[in-house]
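Every protein chain of the complex appears in place save one, which is left out.
Now for subunit A:
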Amino acid sequence: MLRTFRIGGIHPPENKLSAGKKITTLAAPKQVIIPLGQHIGAPAVAVVKKGDTVKVGTLLAKAGGFVSANIHSSVSGKVNKIDNALDASGYRRPAIYIDVEGDDWEESIDRNETLVKDCKLSSKEIVDKIAAAGVVGLGGATFPTQVKLTPPPGNKAEIVIINAVECEPYLTSDHSLMMEKGEQILVGVTLLMKAVNVSKAIIGIENNKPDAIAHLQKLAANFNGIEIMPLKVQYPQGGEKQLIDAVIRRQVKSGALPISAGAVVQNVGTAYAVYEAVQKNKPLFERVVTVTGKGVANPSNLLVRIGTPIQELINAAGGIPENTGKIIGGGPMMGKALISAEVPVTKGSSGVLIMNKEESVRKPMRDCIRCAKCVSVCPMGLNPTLLMNSTEFTNWELAEKNYITDCIECGSCSYTCPANRPLLDYIRLGKGKVMGIIRARKS
């Protein structure tokens, strides 16, 4: 019996249309828009100004605090302006606009394709290099990686868990990366193990990717302490707490960090970025993005420079289909509906999903029939309909008592509800309110 997490979960249609497609490199566009806040935490602080000439890999902005990340140029050219730009959430936030000229890389970057396996650096030096390269969690949460690799005092890492489940329907960027950059990923995993001083790592892969499981299992024979664990397909297995439960059977306590269970979880794409940062001196300025959707002519996995407008990616996959209703940055369960295709690719962009008009419209909502299906599927063991009601009636005390802040916003409740109730919309709102109340109480 394959393992999976033990509470709740759903199995939406996988629709991995771009599975098995080779990664193709998308040429740099004429202009890139690089937002200063691409990660969780404080936005980075710009160190370039209008008119500056930059190369591929030049530092554009420095981390703006402990939880923050450096940002580098993905192209060579001239800084056109630093101005607000539309982001995936629909807000206008500061970004650096660069007009592209040529493709001139920083000399420090090793552009040779040969695998560099050995690393003589200490754990501190590894973490520093990762921080310098601006690596963040590439699974979508974009938490600065160096912070995760620096456990708070009193906590000790016991194991590195690599998130390669890619449980979101449609997305295949991690899958394609595993098939093509398997060895580099395993070196990256070894570096992560060294960074937190552990001797064991487990890569969790859902068994809808048997080729990736077999491929990495074969390669892992040449690496010490790395185990590949096939997992039963179940959404949201990519949730950090769910993955830890599935892989090492430990449940992180409510409100606690994963490190309290001894686990450091990193996305498989992050492991690749760590390899490039440490072994090739290459900052994080490009990533693999899946462009997909039932109407998309040529669903693809593209290697894209950060800051490229989404429109360019859609063009590369055959153009925007007629009858397009929604463009989603990310997957269908947790992605964000974009208000424009001009939004740039950021470090957290794992996919672009195009849905037709019929798929985009929600069905009308009915009264709750208390079927408890939302309760059954909630991977955090919450009562979504109760949390929705407490938000609707602004009963924050009741919401807090029923652990609204534990919600991971996976959307399994709304997906399942036979009365089409927008459970997560309300819970997200209530969670924000309650977190604000808790912060106010503490200060």
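Following the convention adopted for this analysis, a contact is a pair of C-beta atoms (placed from the backbone, for glycine too) under 8 Å apart; a residue touches a chain by one contact, two chains touch by 3 or more; residues count from 1.
Heads up, the rule we're going with is that contacts and distances are computed from a predicted model.
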Protein name as given in UniProt for the chain not displayed, "Amino acid adenylation domain-containing protein", "Cytochrome c oxidase subunit IIa family protein", "Ion-translocating oxidoreductase complex subunit D" or "Acyl carrier protein": "Ion-translocating oxidoreductase complex subunit D"
Touch criterion as defined above, residue of A:T53, A:S122, A:S199 or A:N420 at the omitted chain: A:N420
Residue in contact with the excluded chain [from A:S123, A:N298, A:T324 or A:N395]: A:T324
Among A:L2, A:V47, A:L115 or A:A256, residue touching the chain not depicted: A:A256
Touch with the omitted chain, as defined above, among A:D52, A:E158 or A:E359: A:E359
Sole residue of A:P151, A:G307, A:P332 or A:G430 that reaches the chain not shown, by the stated touch rule: A:P332
Residue numbers in subunit A that touch the chain omitted from display: 7, 10, 12, 90, 169, 241, 245, 251-254, 256, 324-328, 330, 332-340, 353, 355, 357, 359-363, 366-373, 375-376, 378-383, 385-386, 402-403, 406, 409, 411, 414-420, 422, 424-425, 428
